[in-house]
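Starting off with a structure, shown below.
Apart from one protein chain that is not included, each protein chain of the complex appears where it belongs.
On to chain A.
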Amino acid sequence: MGSQGGFYQSKEFLDLVKSIGEARSKAEEDRIVLSEIETLKRRISEPDIPKRKMKEYIIRLVYVEMLGHDASFGYIHAVKMTHDDSLLVKRTGYLAVTLFLNEDHDLIILIVNTIQKDLKSDNYLVVCAALNVVCKLINEETIPAMLPQVVELLVHPKEAVRKKAIMALHRFYHKSPSSVSHLVSNFRKRLCDNDPGVMGATLCPLFDLITKDVNSYKDLVISFVSILKQVAERRLPKAYDYHQMPAPFIQIKLLKILALLGSGDKQASEDMYTVVGDIFRKCDSSSNIGNAVLYECICCVSSIYPNPKLLESAADVISRFLKSDSHNLKYMGIDALSRLIKISPEIAEQHQLAVIDCLEDPDDTLKRKTFELLYKMTKSTNVEVIVDRMIDYMIRINDNHYKTEIASRCVELAEQFAPSNQWFIQTMNKVFEHAGDLVNIKVAHNLMRLIAEGFGEDDDTADSQLRSSAVESYLRILGEPKLPSVFLRVICWVLGEYGTADGKFSASYITGKLCDVAEAYSNDETVKAYAVTALMKIYAFEIASGKKVDMLPECQTLMEELLASHSTDLQQRAYELQVVIGLDAHAVDCIMPSDASCEDIEVDKGLSFLDGYIQESIEKGAQPYIPESERSGILNISNFRNQDHNEASSHSLRFEAYELPKPTMQSRIPPASLASTELVPVPEPMYPRESYQTPVPSVSLDAGSSELKLRLDGVQKKWGRPTYSPATSTSNSTLQKTVNGITQVDGASTSNSRTRETYDSRKPQIEISPEKQKLAASLFGGSSKTEKRPAAVHKISKASSHVMEKSHVPKYSMEVASEKTASVQQPPDLLDLGEPTVTSTSPLVDPFKQLEGLLDTTQVASAVNHGSIAAIESPDMMTLYADTPAAIRNSDLLSGLSNPSIINMPGDTTTTQPMQSSKGPNLKDSLERDALVRQMGVTPSSQNPNLFKDLLG
């Protein structure tokens, strides 16, 4: 097919594509597309358009939509096109609907019938086309309409149909697992399909099923292992080879499945050791795909029950990855390392310099991956260096998504491993300062709680030291402009609770600062509320300690402003403040005891203090309260008495819509006190209103989830009583954990002072190798400190090896430069790759001859005449299932396979491997490229250079 082999493409379409190609700006492109849309709108609704024309219009619509414009006016025409009898037209229609419609689009209902008809077609191409659409567009509601037919197609004579049917079922499983749960045995059956393509496709749904429920598939371990063995031994048809690797994509999928099945199962893992070891040995590490398989092997090894020999080979591969010049391999190496590090933490040590190089690499992707590794290997000895590094990086990036992630990681690590309270607070301050609004509010509550509770042990002086250092640091930070809201809340709260506790700062100083905050962030009501409450606390503490309170003038103006505030919350706080100031010392001490934020609040759920009032009312003739649980029975009786009440409270039938599940705090209990006990992570005795910020997000969250459309598989939950499961219980548990975590590491101060020192001295000159050495020591130190310290000082072998590593850095940057120039001159041929790809010999054969041969193989199922490949392969595939219960056994075929002589010799690759690796990288590269060019029949000279210039400018 020529480059513009016109498939009914008119001049108009070519012109459109060309003019869009020539468009100089996005605006120009948009203008062209919009006028095209106008044309199409007009044309497409004309009567009696020839099919061929219509087809082109639809393709033009696809093009328009691909460029990001709305072509919805033409959807219905695409749908109409799928009804056509001719497969050609139908195929275009199907392509268009899969690209246009989402699975919940209204028009889908119009296609369902056509698809059903097409699935029954005796032309397998029609069936395939229909199955493609099924995979894209069928949703939960339409699955039942398709399911029986798709299941029938699982035994279709054409392997292409079987394969697509499997994928369709897989899709159904994704959409609604319950709809295909009874069909799982079909997947097992298809695993022993004669066609490797179908078998390979079956691995996709099986992988998902096994992810969900490992235990019911343990019986398949042996089968998977033997399939993998056969694949690795090249018993699949040559057509599945990819760059001389035997069916690598199937190998990868199988390794993934084995990793799941072997996880934590010693016996199953033992069955896998041999085959995984074989793959480690056989894999060709010079090709990209070989490395992909090797990486998957490492993932598998790190997931299954550990085996020292395999771990060793995995470590070898990792070191090869990390030493490679390719960034891709380094990235994979770092990733693999972080997987393996859980099992054998010591292997990180030998790669420390490589890891640090990756950390300082200009490539962001690599850097982030390295941070992930560091995150996984953080201990109390290296937490300071790692977290400092993370924060440095966090400050520099703009990507909010990643910033959030790295901030939460910093917080997590700091909470878990903090060597000292001071450090913890400083770290948290930095995180809040730079990523403030991205940090979860829970983290802020955690911090407040931590400051309030101290670090768990009964050392009051340490706690008060912590608090005063926090207060000091916050007062300093307040000088900076534009602090994030979350951070300000923490600051206000801490200043309110502990600002005057140690007597260092006067009440007027603190209140002045608080007023400044309220003024500077006057459009942030939450911060203002925190500030006012903090003011109230300070004044209350002053009054309680018997001092005379003078309100600052700016404070007074603030109060006047708030008393008239539009926010009722602020208003109320201001009024309360006024009242509290007017009370005497004793009363204030009762309602606002000093440092009592951690004390439990006793909530009198029975509301016993109202007993007297109730008694009084009943005596006056009021009706006694009937608990809800007993009410229905009584209502039946009361039916006789007052019928009009009946209607409103009857439980039998409800005609109004179900209300959204919201945190309905039962009306029996006063809402405020309940909220303060259940929703606020930092319970505060006297200020229930402070909790108002927390319920707000939780309510909105709930509302959000209820907006989702009705999902049938979750019905059970929604029709019952709306249950509210607040996040507070989890937050409480995390609080508990962190507090514990911190108490556990305390007193590592000697070691941390050392690491801090190294870190600080590193700062001025990052690039000097001894510094890097030190960084390595502080990161990877721990166990072998003694060994590393002399190395850093005397620069013996280790340092020198590092110098060597450093020395090729400039060379590498030169390579970058040369690569750049090379890429500019690249001919516009798509297969001129920047990366080495291994030549494959098979395509040298005429592809069409092979194609014919393949057609034969599949046609003549018995595979009598056709080459050894098919004859060997089909019976072998059956052996595997000898022990799977659902397998269809075929005894005649089985008899043939005990003969071990019919094994494809994998010898040829193993001999070529060393040869390849001995050549220099450049020579190999060019040879490969040359071979690839020849193999593809590609002429590297640029084709159609003029047109290209025309189009792309």
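Assume a contact is a pair of C-beta atoms (placed from the backbone, for glycine too) under 8 Å apart; a residue touches a chain by one contact, two chains touch by 3 or more; residues count from 1.
The definition used in the following text is that contacts and distances are computed from a predicted model.
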Could you check which of "Fibroblast growth factor (acidic) intracellular binding protein b", "AP complex subunit sigma", "FXYD domain-containing ion transport regulator" or "Myotubularin" matches the UniProt name for the chain that's left out? "AP complex subunit sigma"
Which of A:42, A:401 or A:586 contacts the chain that the document leaves out: A:401
Quick one: which of A:135, A:337, A:439 or A:775 touches the chain that's been left out? A:135
Out of A:39, A:116 or A:328, the sole contact with the unshown chain comes from A:328
May I ask you to list the residues on chain A that touch the chain which is not drawn? 1, 3-5, 7, 9, 14, 17, 20-21, 59, 62-63, 65-68, 70, 86-88, 91-92, 95, 98-99, 102-104, 122-125, 128, 132, 135-136, 158, 160, 163-164, 167-168, 170-171, 174, 196-197, 200-201, 204, 237, 239-240, 242-243, 247-250, 252, 288-289, 291-292, 295-296, 299, 327-328, 330-332, 362-363, 365-366, 368-369, 401-402, 405, 815-816, 819-820, 823, 826-834, 837, 843, 847, 850-851, 854-855, 859, 936-939, 943-944, 947-948, 951-953
